[in-house]
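One structure, pasted below without further comment.
A single protein chain has been omitted from the complex, and every remaining protein chain is retained in its original position.
As written, the chain order gives the labels A and B, with residue 1 at the start of each chain.
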Amino acid sequence: MAKKKSKEILFDPLFENNPITVQVLGICSALAVTVKLMPAIVMALSVMAVVAFSNLIISFMRKLIPMRVRIIVQLVVIAALVILVDMLLKAFAYDISKQLSVFVGLIITNCIVMGRLEAFAMDNKPWASFLDGIGNGAGYGLILIIVAFIRELFGSGTLFGHKVIPQWFYDHGYMNNAMMLMPAMALITVGVIIWLQRSYMPQLTEKE
Amino acid sequence: MDLINIFVKSIFIDNMIFAFFLGMCSYLAVSKKVKTSIGLGIAVVFVLTITVPLNFLLNKYLLEPGALKWLSPSLADVDLSFLSFIMFIAVIASMVQLVEMVVERFAPALYASLGIFLPLIAVNCAILGGSLFMQQKGFTNVWQSLSFGLGSGIGWMMAIVLLASIREKITYSNVPAPLRGLGIAFIITGLMAIGFLAFMGIKI
Partner (left out) sequence: MKFDRNSNGYTLIFMTVLLAVVAVALSGAFTFFKPFHEQNKRQEKMTDILYIIGLDQARLQKAAQSKGLSLNYDLIQKYFNQYIIKQLTLDNQGNPVQGINAFEINLKRELAKPAAEQHYPLFIARYNGKTYYIIPMYGKGLWDDIWGYIALEDDMNTIHGIKFGHKGETPGLGANITEKWFEDRFKGEKLFDPNGQFTGIDIVKHWKDETNKNDHKIDAISGATLTSNGVKAMINERVKHYVPYFNKLKKQ
């Protein structure tokens, strides 16, 4: 692989190589936390921190890790970081950590983390790996936040818990779409985002 | 909560895919052919059925606050629950390894069809999710957790096989180019999830 510049490492995963819509990684824990904007942002930051720091740590150790047990080593590092994040959230963002419940733990098996460790951190320098982690975390977070924005706006008529749809609309028969709060609509929203993205970036279209 | 209720609920209502989106990565990646999806599905059922009860015992006798009471009453205040993530994932990773070795040794035919999927499973969120949900639900005995693990696995398998059959058929349809593949798979899953809402609230 040709050496990429820091800027590319950081910004590529935002759109062209987005972990969710292009690499198909990390969808698992992504969608269940997007009913409201606030938990989605916290989740995005948590994932970003875990990817960035596990990339950093593994990259520091990359010459020391015995190849046979590398998956287990990666899992241990990730799990330890996730536990730390979980403790931090429980201590300083208690309400949100309750809403995220098991999904914080599921960052461990979020394929983005493992995927980036295998694909990048195992054979790149620490600083580049750290940037790669930030970039991929941000790309993941971007989709999460877009989905959460749409779901909270149309599902509850609020953003960050504040009413944004004027009462006038409700008086004239507008209703919140409770369907948007259901898991199903998260999937369809992501499907539509992929559709839009690929319409503008035809090079990403899959050939059958 | 009786066993059948937990079982049916975990297949249809608390479905790993349609209600919690767990294991989506492999769900989308391996659902192009019905045959491979059945293989992966069986592997998931297998591993979930083993790891959920195992982690239940681990949780009950080691991790829960006060779980160490059976060792000595003085340990009643020890709370190791902060280690659950790491312990669960360790159990899952080693169980997958063990299952792989056992299957390879005693059932080479099964290994030939399942083997490639097993390593994939250690990082399948549905497996870890199964254990984490088990911990949250506070089952009282190991049979409940067994029934939950088996049911969740079957629910997951059903979801992936259904999606694969739809995707096999959809190759004959004229899907808009940017939507082809991943996009339409998401939307199909969304529509299937809406269908599964019909099962909500079933009690047996």
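Rule of thumb we're sticking to: contacts are C-beta pairs under 8 Å (C-beta built on N, C-alpha and C of every residue); 3 or more make two chains touch, one makes a residue touch a chain.
Keep in mind that this is a model prediction, so the values were computed, not measured.
A.B. asks: Can you work out which residue in B:3, B:29 or B:86 touches the chain that's missing from view?
C.D. replies: The single option touching the absent chain is B:86.
A.B. asks: For the chain that's not shown, point to the residue among A:14, A:38, A:71 or A:84 touching it.
C.D. replies: The missing chain is touched by A:84.
A.B. asks: Which of these, A:35, A:52 or A:128, touches the one chain of the complex that we don't see?
C.D. replies: Candidates A:35, A:52 or A:128; residue touching the omitted chain: A:35.
A.B. asks: Touching the absent chain: which residues on chain B qualify?
C.D. replies: Answer for chain B: residues 13-14, 82-83, 86, 136-138, 140, 200-201, 203 touch the chain left out.
A.B. asks: Spell out, residue by residue, where the missing chain touches chain A.
C.D. replies: Residue positions of chain A that touch the missing chain: 35, 63-69, 72-73, 76-77, 80, 83-84, 87-88, 90-92, 94, 101, 155-156, 176, 178, 181-182.
Everything that follows uses one rule, which is that only the chains that are shown with their structure count from here on.
A.B. asks: Under the touch definition given earlier, write down the residues of chain A that touch chain B in their complex.
C.D. replies: Touching chain B: residues 21, 24-32, 71-72, 75-76, 79-80, 82-83, 86-87, 101-102, 105-106, 108-111, 114, 179, 182-188, 190-192, 194-199, 202, 205-206, 208 of chain A.
A.B. asks: Mind pulling up the chain B residues that touch chain A in the complex?
C.D. replies: Residues 18-25, 28-29, 82-86, 89-90, 93, 122-129, 132-133, 136, 171, 176-187, 189-191, 193-194, 197.
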